[in-house]
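One chain of protein is taken out of this complex; the other chains stay put.
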Amino acid sequence: MKKISVLLMSLFLLAGCGPAAGGPVGDGNKAEGDTIKIGMNMELSGDVSAYGTAEKEGITLAVEEINANGGVLGKKLELIEKDNKSENGESTSVAANLTSRSKVVAVVGSATSGATKASIPNMTRAAVPVITPSGTDDSITVFNGKVQEYAFRACFQDSFQGVILAKFATDNLKAKKVVIIGDNSSDYAIGLTKSFKKTYQGTVVKEETFTAGDKDFQAALTKIKDLDFDAIYLPGYYSEGGLIIKQARELGINQPIFGADGLGDEKLAEIAGNKNTSNIYYTGHFSDKAPATDKVQPFVAAFKKKYQKAPSAFSALAFDAIYMLKQAIETQQSADSKAIVEGLKKLKDFNGVTGVMTMDENHNPEKSAVVLGLTNGKETSAQPVNP
Amino acid sequence: MDGQLLVQQLVNGLFLGSIYALLALGYTMVYGIIKLINFAHGEIYMIGGFLGYFFINHLKLGFFPALILAMAGAAIVGVLIELLAYRPLRKSTRIAALITAIGVSFLLQNSMIYFFGPDKRSFPQAIKHVSYNFGFIQVSNIQLLILATAVILMIVLQLIIKKTKMGKAMRAVSVDADAAQLMGINVNRTISFTFALGSALAAAAGILIGLYYNSIDPMMGVVPGLKSFVAAVLGGIGIIPGAALGGFVIGLLETFTIAIGFSEYKDALVYALLIVILLIRPAGILGKNLKEKV
Partner (left out) sequence: MKKNLKYNALWLLFAVVIYGLIYLLYFTGVITPFTEYTLIMIGINIILALGLNLIIGFAGQFSLGHAGFMAIGAYSASILSIKFPTMGGFFLGILVGMVIAGIIALVVGLPTLRLKGDYLAIATLGISEIIRIVIINMGTLTNGPAGLFGIPPMVNWPLIFGFVAVVSLVIINYIRSGAGRATQAIREDEIAAESMGVNTTKYKVIAFIIGAVTASVAGALYASYIQTITPKDFGFMKSIDILIIVVFGGIGSVSGTFVAAIVLGILNMLLQDAGALRMIIYALALIVIMIYKPGGLLGTWEFSMKGFVTRVNKKEETADVSTKREKSN
């Protein structure tokens, strides 16, 4: 018995010293056949399926539009959709599935930073680029000081948003004292809180936290109600944001509330109640009140026609991501995965729905931000802010 | 922390507690009668919320009619679950019954997700929100409604248990099912009735919560379900006033935890409390200690 255990142990120790997974294996996927295969790794079910679904809508619209206009390099785009169930482990598996089984040349995904990060190791191994429409965590593109060769994004980063919002608070809201009610259960919101605090010049009077999924904020709101502050900073997603806005207004807290792109969805006003959604501000990726480019209006019209509803920022970003891939392929005159990587790296003056973008050396797009204001649940102002 | 804030927080805790109390009552009744932790109870609560949403949103019913109908609907669901999943296992091991309960819970959750999508839905504001100020305490009409409904339902429950024949049958079966059967009580019917009652209460809690937070989703029953189980155990499992007491204690404890700044640990504290209670006084606050006979 002992002998066998020793034998087995030595067997696996030897084996274990073999090469472990790491850098890219092979040359990536080539664009063979008469279609260009694009993979989609999205949260279509689970906690954050709302974002994934919104992005799927933007992606589908873009692919249909491009194919109706002749495709890219004469070939039609073929979209291969996969659901990562809002779980990181699934996202890893989906990335492997799309790159090795379906042999896509590029992947658009995911909607959240967590799922995107989970997919990067397998994307890197396959040498296939992944572009996330809304993953705003800084470490997606730059990790431990190194640029992730195969990861790109179409949106601005959390560090950027935090800076913008801090300036907005001081310059536009004239807020010298703020209360922060922050989501501490997602890296998205934690990053936003960190970068806001770093830049903000005024005083943070109190900081309360909540967890995604919470519904009752009475206790926290009661605590801050009678404090002296000018505005509330609310880094988080719209499902909790809407409830917080509602409960705050019902308690008689009428100071302006501002946050980042996670609040940007028509459900915010639906959850909070239109009357309560006044004096609310958040960074928007796009606005049809202050259209950043001439692409906005036709996009909004086409989206409304296809889906009978107005597009959210997430759909717009995903739409742009597909067109960014198109431009990358066209400038490189090749749809091989490695060529797309080069094309994305060199993306210049891309005219998108969410702004004019040029990819910087860290695979992040340089673009301007606009802070949208809501009154009675409707967009009534759009203030461009520069860092 | 000043006294006024403390009192306001306690008031908040009371309303949360009444929701937990309603749920805990269902747990305790079912456990009392068939010694099963109905894992799926949280899902009945969720279904109640969805039924209310459906009745108010799509059939345009008023709040109270929707409440009654949803309670009836959930009662039917509860009875069906007992009939199909639990009755066949009445003679099985506890582990088998518990695993089945877990299976039912998952089935309900994922069925709702599959058919209706995982998103949160906005529960319609069927009753307009009005704030009242009693001195320095602020309450909303909805909070008062929750408290009132919970208390009324609990009183009705006590009346049913103490004053009706079926109530007597329930008490008999929970003490000794075989003896009750020998006395001519239809055990199956009694158990079904118990499930119906418990489910109706859970559904009421679900609609009230939906109205209060204006939001329902298929996973909303998981954590409240667990916490109300803790409440039932805390108060004394199988003892009805105990469940109510346990519910309020848990609600207050949770609000208090948030108030003193440990909101991240509020769930952990409830679980820790469960373990402590099970180790120190498993019969619960109002419970009696029963020695196991060999």
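Lettered A and B in written order, each chain numbered from 1.
As a convention for this text, a residue touches a chain if its C-beta (ideal position, glycine included) is under 8 Å from a C-beta of that chain, and two chains touch if they have at least 3 such contacts.
Just so you know, these numbers come straight off a predicted model, no measurement behind them.
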{"item": "Visible chains in contact with the missing one", "value": "A, B"}
{"item": "Omitted-chain contact residue, chosen from A:K37, A:K117, A:R153 or A:K338", "value": "A:K117"}
{"item": "Chain not shown: contacting residue from A:E87, A:D216 or A:D320", "value": "A:E87"}
{"item": "Residue of A:N29, A:S45 or A:S334 in touch with the missing chain, whole complex considered", "value": "A:S45"}
{"item": "Among B:A96, B:L159 or B:I260, the residue in touch with the chain that has been omitted", "value": "B:A96"}
{"item": "In chain A, positions touching the absent partner", "value": "1, 4-5, 7-9, 11-13, 15-22, 44-45, 82-83, 85, 87-90, 92-93, 96-97, 99-101, 114, 117-118, 121-122, 125-126, 137, 139, 143-144, 184-187, 190, 211"}
{"item": "Contact footprint on chain B, counting only the chain that is left out", "value": "36-37, 85, 88-89, 92-100, 102-104, 106-107, 109-111, 113-114, 118, 222, 226, 229-230, 233, 264-265, 267-268, 271-272, 274-275, 278-279, 282, 294"}
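Convention: only the chains that are shown with their structure count from here on.
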{"item": "Distance from the mean Cα position of chain B to that of chain A, given in whole angstrom", "value": "38"}
{"item": "Of all residues in chain B, those that touch chain A in their complex", "value": "5, 8-9, 12, 16, 113, 117-120, 122, 125, 129, 131, 138, 140, 209, 213-215, 255, 258-259, 263-264"}
{"item": "Chain B-touching residues of chain A, taken from the complex the two chains share", "value": "45-47, 49-50, 184, 208-211, 215-216, 218-220, 222-223, 239, 243, 246, 250-252, 267, 270-271, 273"}
